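Here's the structure, in structure tokens; my notes come after.
The complex appears here minus one protein chain, its other protein chains still in place.
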Amino acid sequence: MTQAFVARHIRIMLPTLALTVLLLAVFYMQPRAMSYLGLNLLLNLALPIAFATIAQMFVITVNELDLSIGAYVGFVACVGATWLRDDPLLGVAALAGGVLVYAALGALIHLRNLPSIVVTLGMSFVWLGLAILVLPTPGGKAPDWLRAVMTWKTPLLPFTIYASVALAVIVHLGLMRSAYGAVLRGVGGNPRSVERAGWSLLTAKMVMFGLAGLFGVFAGLALVGLTTSGDANIALRYTLLSIAGVILGGGEFTGGRISPIGAVIGAMTLTLAASFLSFLRLDPDWQIGAQGVILIVVLALRILINRTEARAS
Amino acid sequence: MNASLLQRLAAKPWLWAYLGALAIWLATIAFTEGRGGGDVLTAALSFATFSVIVAIGQMYVITLGPGNVDLSIPATITLAGAVSMKIMDGQDAMILPGLLIALGCGVGVGVGNYALIRLLRIPPIIATLSSSFIVLSAAISYSRGIRIKPPPMLADFTTWIVAGIPVLAVAAVVLTAIMSVVLHRTIYGRTVTALGQNARAARLAGLPVDRTRFATYVLCGAFAGLNGYLLSGFSGGAALNMGSEYLLASIAVVVIGGTSVAGGFANLPGLWGAAMLLFLLVTMLNTYGFGAGVRLVLTGLIIIGVITLAGGKRQAR
Partner (left out) sequence: MSQPQTDPILVHLDGVAKSFGAVQALARVSFDIPQGACIGLVGHNGAGKSTLMHILAGSLTAGSGRIVVEGVDLTDRYGIATANAHGIRCVFQELSLCPNLSVAENARILHPSLKGWGWRKRAATLIRDRLDAVFPQHGIDPDAIVGDLSIARRQMVEIARAFSISDRPVKLVILDEPTSSLDAVLAGQLLAYVRRFVAEGGSVVLISHLLGEVLSTADRIVVMRDGKIVAEREAGAFTRTSLVECMGSMVQAEEGAGTPTKRLGDIPVVSAAPATRSATLPGGTSLLAHRGEIVGLAGLGGHGQTDMLMRIFDGAARPIPGVAVDGKVAIVAGDRQTDGVFPLWSIADNMTIASLGQMARRWLIDSRAEQGMAEDWRRRIGIRTDDVDMPILSLSGGNQQKVLFARALGSSATIILMDDPMRGVDIGTKQEVYAMLRAEAAKGRTFLWYTTEMDELKHCDHVYVFRDGRIVTDLARSELTEERVLQSSFEAAA
């Protein structure tokens, strides 16, 4: 029992360790990064990725996968850079509509027993198309209040760090500690038994997909607040980044085994990895490749630790 | 429950793809009042060929069971295209070595993918995603954005059309038929479907589990490599983004074609119906004069519509 306990905790610690090592490496190479401004530059884009990763995590908790989150974040960013500024009511309605569509997708996937990979694959086309309809060419402007929030000069540490910590803690409390959170995770672990106990799987799926839609909205707004202008293609890579972030953070694809804190750390690690590579003055051709290598190394470490633990037990 | 009913149910998923493709084609030529219907089909066959080639590999991988998918296909296509074009350097004499090198690139990526999955126990989605980053970097670094024309004979062969039917499409149909026999009538194929249904039972039944998984990822890589080679010939050279559309397309074609995403049940004829459907859909929307936004939205909605109609199948656990 204790060995399994230790293994679980080391697995939870690993993302933190990876983040720390990466941060130290960056500081070592670029001591100036060890400042308020430097940290802000490094982790600037972490918040939207963290939101998207949490959104993905909700979906993964109930054994589904969202391949449309990137396109959806792009759609939100486009709405944020246009309607939300010009016609706030329409903008809010559009974003609320997005959340409702997500909840409806959860219902559709559950009721018709559809593979979420394909449904969300189709949705990625839909969101991209809608984004293009809202904002045909890159441009637009984020509302001033959004800009103000995202560039808020918080004391001691940059806003991103506070916001990420708050995000991790809030989602952790909601999903890992609350009474209904246990039911939601139970749906990932053994849906039939949860259903037999009298809970509605339909509700659970709709809640989780709705939450994914909501956090996708946060991701898109955070992104457009940082970049100030929108673009339909702005966040397409978020789909893969968010999946990688969840897994990097100790989550698993099936069985409802996830970790919100880990997911946020995973997202920050991925962001930092990109910054780290630019500091390395690596040939730009190989930057993407190096991200792949980092991903593999961290995962390999996790496997190694698990295996050592298993042998020790 | 009798066998014929079950057979009908089993046949249903891929039927939808063909019906959808037919309906869309009819809608298209209804708009043009019958003009260009044949040309549309020729074009659809040409482009469907490339989707089907990668989808065969993807289908075998998906059939291995939940969680198995190859996201490195686009990068492999690009790498194989870039490397083979550069090596052939437009000379007809190098066509065969070029093909072997393209296949070699694919096999190499497949071996790498499986090494990550088996040795490091990384989930296939993440393993193939990570490796695709590396492969793509290699392709970028290798080609340096220079576009080299394919050998004339390769270009001619890949664009050769006889009586409105692309020769390459015929070859690909033969390939599909062969892979269908492999799936149903060889121990390898049976093992793939067995693994997708119950991996533990497959191992206990004494089937060569590891070898089969390995072969499947290599096979998928090889098909992607083949696609990169042919596509470069077809479109006048390799481009860095040439593979990108095949990530979603390969998965969509497999699933719309009636293969179970949960694994254990595969379906080859459906691949053609699905690939034609996806191409004809874009053609139809272009014909109707829709902009890119509407076209994307409708494409997405139709994918969801098809899977909703065809779906409701058993999912894993």
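Going in written order, the chains are labelled A and B, and every chain counts its residues from 1.
In this text, contacts are C-beta pairs under 8 Å (C-beta built on N, C-alpha and C of every residue); 3 or more make two chains touch, one makes a residue touch a chain.
Model, not experiment: these values are computed from the prediction.
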{"item": "Residue among A:G188, A:G216 or A:G262 that touches the chain left out of view", "value": "A:G188"}
{"item": "Which of B:F47, B:F133, B:F265 or B:F279 contacts the chain that the document leaves out", "value": "B:F265"}
{"item": "Contact partner of the left-out chain, one of B:T42, B:T159, B:S180 or B:N198", "value": "B:N198"}
{"item": "Interface with the unshown chain - residue positions in subunit B", "value": "1, 3, 6, 181, 185-187, 190, 193-194, 197-198, 200-202, 204-207, 260, 264-265, 314"}
{"item": "Touching residues on subunit A - with respect to the absent chain", "value": "1, 4-5, 8, 177, 179-180, 182-183, 185-186, 188-190, 192-199, 255-257"}
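In this text, only the chains that are shown with their structure count from here on.
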{"item": "Gap in Å, rounded to a whole number, between the CA centres of subunit B and subunit A", "value": "29"}
{"item": "Interface residues, subunit A side, partner subunit B - complex", "value": "67, 108, 112-115, 117-119, 121-133, 136, 240, 243-244, 247, 252-254, 283, 285-293, 295-296, 299-300, 303"}
{"item": "Contact footprint of subunit A on subunit B as seen in their complex", "value": "66-67, 69, 71, 116, 120-123, 125-127, 129-138, 140-141, 248, 251-252, 255-256, 261-262, 291-304, 307-308, 311-315"}
